[in-house]
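Only one protein chain is missing from this complex, and each of the others stays in its spot.
Up next is chain A:
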Amino acid sequence: MLQSASHADHFHDYASTERDEAFATNGMAAPYRAIIEALNQSSPSELRARQQRLDRAAAELGIQFALPGERNRNGIDWKLDLFPRVLSAEDWDLIARGVIQRAEAFNAYISDLYHEQKILSERVLPFELPLCDPAFQRSFSGIDAPGGRYCLTGAFDLIRMPDGEWQVLENQLATPIGVSYILQNRRLLAQCFPELFATMDVAPVASFSTYLAEALRAQSDSANPNIVLLTRGENDQTFFEEGFLARHMGIAVVRPGDLLVRDSRVYLKTIRGLERVDIIYRRVESASVDPIATPGTGFTGVPGLVNVVRKGNVAIVNSLGSGVADNRAILRYSDRIVGYYTGHRALLPTAPTYHLSDPDQRDFVAENHENMILKPVQDHESLRQRLGWKGMLDTPADVQRLAKRHPEYCVAQPIIAPSQLPRYSGGNFAPHTVFMRAFFILGDEPMVLPGGLTRQTSKQHKPGRLSISAEGMKDTWVPAHAVLERDVQISPEDTGERISIGSRTAEALYWAGRYLNRAENTARQFYTLENLRWDQLGLMDQKAYWPLMQAVAAATGQQKFAKRKRPPRDTLKFSTQLVLDPMESASVNACIRSAQYNLGSVRGSISPECWQTLRELVIYLDGQSRARNSRACLRESSEQVVSEVARFQGVAERTMLHDDAWQFYRIGGFLERALGALYLLEVALPRAAETYRAEDEESTDLTALLRLTGSLDAYRREFRSRAYLDRVARLLLLSPNNPSSVNFCLRNARYCLGTLNTTGERSIGLRIQTEVDALIACLESLPISRMFPSPVPGLDAGGTPDEPARVQPDDVRDQLNALTKEVEALHEKIEDVFFSHQHVYARAPTLFEG
């Protein structure tokens, strides 16, 4: 039997309306003919399989960019429809020209508003609309943008009306989201349905990020400017978009805390020192960049940054305050604004918008409220701050409340019925309303991203920011011949090389290392004591328990117990505070949480496995701290912490990149362990020395000390004898092989410091290495023999059997105190040199030039 080519008709029952772009009343629209033909080549099951492939690929992206350890729960619910949107060459020509025209007009508007305000003095629009806008900040007045480019890049939300007219629904010039989705959607559709692309020569979208990088670079006079992307780095959508753009442009993603202002310049804190920043690609709202320039906003920001911009020593893109162009209150006057600044009629008209502070317009809106959608004038946080608005502004009901209380901060737009397109769902195509966000760059040669972010929604357009997750998207095609070929010099620069490891990453890992070791240390000491209390000390020695407990409390920073002479009546309460209380800053639980906090802040730099391991421990401790307190529960919790932290160390060792950031994790761990040992020895050794009799058979104190530090086994192997004070001191202070000894930890920290790639021109790390060397030398030259005269002369050290020298507890205490201070100072130096750059070593020679 002859098999005919399968030819399905998926659109047989398609219920097209008058506003359908693909099926007008008189049949198939020209641009879609080939697409529909290509889709009809596939059988229904094939189509279903294609959409499934698309969904799977999209879901993987969602997982990939979800937060580590949290799977898809808070990840991106990415939906891409297999039916693309196709724009005709005529439509695209109009859109491209119209977008550039409008972008240039609003660019001029932003500049005017922050300088002479000619448009206001000439009364082209009511002055109170821009002047009351929370995005308008006096502290940004008079600041010039390089090349007069206030909105270097931005977007407009467009709709296509049933009669084919394109309108602008909203301006998105401050920090619009979407470019990464456009680029990614194209890639996904091309992978999952390559046949579709045979129907048309589609203009590529991928070069947009290259153009953007070029345009950013052009904002500085420097030959190879240092560009960073400034983010707050919280929400998943922006997390994906920012990471994507930064990777594609080869620039670093930074948070406000990564930047530092000095002498009217802004620097990026890296472990190699301060790197001057030339251009900041801003993805946070203007009011949050500098707490000095915009006080009372509650953001940390980068203190002094606005003054650096004012001095022309850094360019911020888009310029500070460019959000004034997004003010929905001025939408009504957009066509006038375009006319005023360009001298031409607006190519793309603006959708009707009503402002509620105008009585006539408000009446009109009230009469037609069923067909209107209310929106606040700005989506920014600053609107809520300006009004002291406690609630959210996310739902229509919220905005309704806002409109009642503060009509001057609300606009209304008629509910519109823009064009529709077929959407594939459940094996069928059904019409869905579509909106499009078109992106532009106002570089030397202005350009519009060919296509745009088309999202489909079954409901009306929503107030508030674009939400990717709630709606499906369409790849958007522009015929290649409709796009002017630009002769771009894409120089494949290896920009990755210049991104040094940020101080914040290093610092977070350093602290994670410290907190985990502190938790492990406290947990081990606690359960060792608990065990000792019953099996080692015997009932008569219960009073010996408290001094040891005090030593542990002191070592873990619980100062209020360190000074008590007697044990508290309720030792269970005390023990709970030591182990499980999350509010007690030195408790095991609190330390684990601090480690989680630190690692969570640099989630991009740690492996998902690590995160998972730590999360499990946190969840376990949460459960334990809610359970009824008992000694057994505390003992179990602390044993679990010791083994889980060990597991974490193993997982980290195996799954994390052993780069410089990793070394800081190790340095933190070793330093913490050295300090933990010292804090314990400071209290325990002088006390042991006071009661020490060499001829005693067994010193319970010393054995306990060895067990507390996890060194009992090491001692037995090394000395094969009962515990002698001098030997214990040697093992815990000096042994190069005992992982719990101070010397071991310092030597390892020194080794890690030595591997850091921080040499180069500034060599800032060299001096600190010398200092650690000196510290180790100082430790190794401790007069142990004098401090702890050996009872077995000739075996370990000098001394004569005739006159057994006495141990001087005060001398021991002084020596150890001095040593502890040195190690603590080492922490401060590491912090100054690598993290906060406050130390004189961190001063680059060029930093203070005039």
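Simple rule for what comes next: contacts are C-beta pairs under 8 Å (C-beta built on N, C-alpha and C of every residue); 3 or more make two chains touch, one makes a residue touch a chain; residues count from 1.
As a working rule, contacts and distances are computed from a predicted model.
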Matching the hidden chain's UniProt record against "Transglutaminase", "Sulfate transport system permease protein CysT", "Aldehyde oxidase" or "Substrate-binding protein domain-containing protein" returns "Transglutaminase"
Checked against the full complex, the residue among A:Asp9, A:Glu128 or A:Glu367 that touches the missing chain is A:Glu128
By the document's definition of touch, the residue of A:Thr238, A:Asn307 or A:Asn531 touching the omitted chain is A:Asn307
Missing-chain contact, candidates A:Ala59, A:Leu120, A:Ala218 or A:Leu734, resolves to A:Leu120
Touching the hidden chain, out of A:Gln51, A:Gln101 or A:Ser139, is A:Ser139
On chain A, the omitted chain is touched by residues 117, 120-121, 127-128, 131-132, 138-139, 141-142, 260-264, 291-292, 295-296, 303-304, 307, 310-311, 832, 836-840, 843, 847-848
